[in-house]
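Here the complex is missing one protein chain, while the rest keep their positions.
Right, chain A next:
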Amino acid sequence: MPCRRAETGPREWIDRGRTLRFTFEGRSYEGHPGDTITSALLANGVSLLGRSFKYHRPRGAFSLANHDVNALFCTPQDTHIRGDVTPLVEGMDVRPVNVRGGLDNDRDRHLDRLGRFMPVGFYYKAFHRPKALFPYWERAIRKRAGLGRVDLDWTPDRRAKRHAHCDALVVGAGPTGLTAALDLADNGCSVVLVDENPHPGASFDYAHAGDETALAHRDALIASVHAHPAITLHTRAVALGHYADHLVPIATPDGIIKVRARGVLLATGVIEQPAVFHNNDRPGVMLASGAQRLLHRFGVAACRRAIMVVANGEGYAAALDLHAAGIEIAAIADMGTPKSQIPAARLLAAGIPVHRDHAVHAAHGESAVEAATLAPVGADGHCDLARAHRVPCDGIFMSVGWAPAGQLLYQAGGRLRYDDTLAMPVPESWPDTVVPAGRLNGVFDLDCQYEDARDAAARLRAALAGEPVPAVADHRDRVSHGAAWPIVAHAQSRNFVDLDEDIQLKDLEQAAREGFDNIELLKRFSTVGMGPSQGKHANQNAIRILARIRDQGIDATGTTTARPMFHPVRLEDLAGRRLRPTRRSPLHDAHAELGARFMDAGAWLRPAWYGAAGERAEAIAAEVRAVREAVGLIDVSTLGKIEVVGPDAARLLEAAYTLRAADLSVGAGRYALMVDESGVVVDDGLIARLGPEHFFVTASSGHAAATRRELTREAAIGAFEAWVVDRTSQLGSITIAGPRSRDLLAPLTDVDLDRKAFKGGIRTGHVCGQPARVLRAAFVDRVGFEVHADVAATRLIWARLMDDGAALGVRAFGVEAQRVLRLEMGHIIVGQDTDGLTDPFEAAMAGAVHFDKPVFIGRGALALLAERTQRRLVAFTLPADADTPLPRESHLVIEDGEIAGRVTSIAHSPTLGHAIGFAMVDTALADSERALTLRVDDGVLVRATRAATPFVARRGKRAQPESRS
């Protein structure tokens, strides 16, 4: 049983002077600041921490290194909390995940005995027949699957992403990382040093805890790092992945820091790998390095009497270390440590028996380790059970090999190869600016790690300085650090390769037998390495197993891809804080005073309508009536406003738009369409001529930047002497529309609004004494004017129009009324009535395409499309007294039982008293005069009568130019 030791360790993380109270499964416990959830529970003698994913087997602590995915916890607020690294907090209410009715009596624990009925690939093979039962199985499986429960009332904590720039990013603050960071900083580099632990030191703190020289050097290194002005140290900071141009996002408790480095030095170290034997998942079976972390960081003895299975010198060092701390090492089963690495004399002195060429064949005990069977083992992993013996113990520690934490190196384009001597992969090649060092690089000796760190730092510095990169000096160890085959067969299986997903040796063998004998297929079929730890303890053994089945080398077997993120990261941290500007019109405050209901229109906030919350439909209808019967005002400041100036201004516009512009006289304007090279409509607006070399161009709201961009590019391509200026933010715009609009505007302006003098186009003058441009606008009503002035003048003009208009019945109207009004007028909205494939002929705007000019964007495509229109926009109306539901946009048009089109716009017209709309339909149907059949929700069919536009009766001649917002 684990317990907290009385003696204080020299570098331990906990503060024994203070006590934290917390509960687990409702029972109260105490821990100390600096404890993790797991260390605090173990200190209280609680070793059963979780249940496994598939079989609900009892599980406990394993690595204490952020890989303990069988000891996940939840609190009322949060789930999937990794107990091995999550700090204990006062008052924490900790619960297990994936159990029903408590850890001890989990109602799903019987699943373990049903295991033989759930072989690998079982989910793919069962449950889909008979088909009718699948929903039942799906519900049952979904209920069991997954680990935690998401709190839907969760309060988001959206921290802004931060940015950092440095010459060198050093990942890992152990012996290698600390040394390298200092070397780089001492030589003029700005350095960011990150480590996932709360304190720098890494393997110093547990693997070298008994080495006074090493610890003195550790303290000096850390002090120098803290004192160095060129080093920024982040702890509890996980380097999530390596992206292009050395972008490495770092997850910290305060959110993500996006570090852009010129070079990266990886001192990410190694991940200890487990041995595979029967019941190797019982609480009490741990990695030796995990037991050392527990001891030296948290002062917790993982057990009282341990068996160790080792295959390297580190295992013996750990045995002596744990022995010195008072844990009895009952026996060591040695799976092939080189003789030179066995400290025979010290073991003898400590009274620790060593069984050479032995393995742990099985662990015993129901919910905790009670004994282990040791047996001689052959190279094939089969034990000689005739010579087996059973040893009582309450812990089994494994030190049988390592895997490099090479994920970031791999993502940066580095390659690893399997080193048969070290029995682990080592880096083979890497970019000059992403350099591995230390144990990641196969360097195990502490002094060699310092050397390797300085050597790697020197090579990185040379690469950053653009100098020739020195040759790599080999500091790698030349003795084995792991077993080539740490895997022991057992008649009853339950020898787990992957603890995340409950994958046993036989599962991988069976998957390979069924033909999934490629590493990527094996992974996907068996799910090995697909759990929360992403195979950090499973992949290396899985590759060994497959290599042996295929009778090929480890490198020939290959490896799966290590994609970001290195550890799971909170989604709220990935999302960061929403940094999206909201654009407000210069008239925003005036709208708010009028009771505007705002809506998002791209980046802009625009009034949707004005009035009380519950009176939406009435308010919109009243706004529409005001425009039709008197006068209305709408803020169209969101309209893109672009000026094109220069001797070639007309030529530029002719090249960019489908219409003629050169023949416009000063003051005249014309509706303008912009298409792309395939002839698809991308924008529309108005082009008006202010002078011989000066044009005013409007663009759809939200499209101004793109239109300016395209005009600028077209000017560059054509070498036109023309300049394009986006004035959208400088100018406010108001549309005055309705039969009384002339009466309202005329007294306020020096522009002659007489219908004969100002049929269309643009005038420059004053409105309310302010310099302004006035355009004719017919988008929402036959009679309309658009006033553009600078933002301060726009506020003044709006206020005056509202005041003076009161007597005329003026009313501000919003986007909703505008959509109805333009529909009544028969005008389309690009992007609503057109889609990403619509050409001008389909949009019934052939008149806006002027083929009498030799070149413009899309001319070639349009010349072909003019003859081949396959669908066309048509107008329709619905009877006023229809008791069928009102169709909505994107409802289908049905002809002879087939889809013949879709509704693009539809609205109830307050002016006409019935619904009107546009539909994009097949040409054959458009050419016929047949009524449309619209299919609304639930398959109900509605008949719509064809109509001509404008829907509202003409009151005289239609104004020519129009611009829209």
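Going forward, a contact is a pair of C-beta atoms (placed from the backbone, for glycine too) under 8 Å apart; a residue touches a chain by one contact, two chains touch by 3 or more; residues count from 1.
Please note the rule applied: contacts and distances are computed from a predicted model.
Between the listed names "Transport permease protein", "ABC transporter ATP-binding protein", "Chemotaxis protein CheA" or "Sarcosine oxidase subunit delta", the UniProt record for the complex's undisplayed chain reads "Sarcosine oxidase subunit delta". Across the entire complex, the residue among A:Arg11, A:Arg144, A:Arg260 or A:Arg800 in touch with the chain not shown is A:Arg260. Interface note for the absent chain: among A:Asp245, A:Glu593 or A:Glu929, the touching residue is A:Asp245. For the chain missing from the display, the contacting residue among A:Arg158, A:Arg417, A:Arg577 or A:Arg713 is A:Arg713, taking the whole complex into account. Among A:Val855, A:Ala880 or A:Ile899, only A:Val855 touches the chain that is left out of the view.
Contact with the omitted chain, checked across A:Glu677, A:Asp752, A:Asp803 or A:Asp927, is made by A:Glu677.
Residues 243-245, 247, 260, 651, 654-655, 662, 677-678, 705, 708-709, 712-713, 716-720, 726, 853-855, 859-861, 864 of chain A touch the missing chain (whole complex, contact as defined above).
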